[in-house]
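One structure, as structure tokens, below. Some questions next.
Shown here: the complex without one of its protein chains, the others still in place.
Entry: chain A
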Amino acid sequence: MNKILKIADKEFTSRLFTGTGKFSSSEVMKDALLASESELITVALKRVDVQNNEDDILRHLKHAHINLLPNTSGVRTAKEAVFAAELSREALGTNWVKLEIHPDPRYLLPDPIETLKAAEALVKLGFVVMPYIHADPVLCKRLEDVGVQCVMPLGAPIGSNKGLKTQDFLEIIIEQSNVPVIVDAGIGAPSHAAYAMELGADAVLVNTAIAVSKNPVAMAKAFKMAVEAGRMAFEAKLAPIKNKAEASSPLTSFLN
């Protein structure tokens, strides 16, 4: 049994976080997300009608073990992000927010300056802030300083399925972080997810790779297993990688 992950006041058995975009129907989405056993599922505020209790996406996510993580996708500034978070807290009754500020609509890359500003403001307003950011170790520390409860650096551009292109920086972030590190964006295969977990990431967030698969339910299960295996390996401590056999006549043998 892997260690429990704690973010703010919530405990998670599953270290696989998921999203709701790009599925072929709400039924397929629900089946896949249940199969993933994910306990934290992000949903774009712009895609749902928060005033409507019967909203098609929200309706399919009403399960005891599922926590909603509203995200601010679509906002371009800190000010808009704060507005979005407040709207979501009021309508959905959660103070958790995945802070996404990407003024660039093509690659959806996060704006570090606006994100830091918004994170600081939102923490003061009592939100549990989960910021989507570049794999920038300094930015992670700055965000930690203003009180975010975790950081969500990207592995590769969102939706690209390219895997951990930012590995060197992710490793520094994991080494330095005092808050959970969740690798978000770019994870395209269960092996990428397992690898992120082996590196010591506390969780991963996967959406496109599950939603766009030919069989989203099977793919969700595959990710669940990969995340568990990767975490288990991390906790069990991986054997170090060795390029060569060690010399049979060590240089320090004269000391004996």
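Methods note: a contact is a pair of C-beta atoms (placed from the backbone, for glycine too) under 8 Å apart; a residue touches a chain by one contact, two chains touch by 3 or more; residues count from 1.
Please note the rule applied: contacts and distances are computed from a predicted model.
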Listed names "Multiple sugar transport system ATP-binding protein", "NADH-quinone oxidoreductase subunit J", "Thiazole biosynthesis protein ThiH" or "Putative Cytochrome bd2, subunit I", with the criterion being the UniProt name of the chain not displayed: "Thiazole biosynthesis protein ThiH"
Which of A:Lys10, A:Lys46, A:His63 or A:Lys124 contacts the chain that the document leaves out: A:Lys46
Residues belonging to chain A that touch the chain removed from view: 21-26, 45-49, 72, 74-77, 79-81, 83-84, 87, 103-107, 159, 161, 208, 211-212
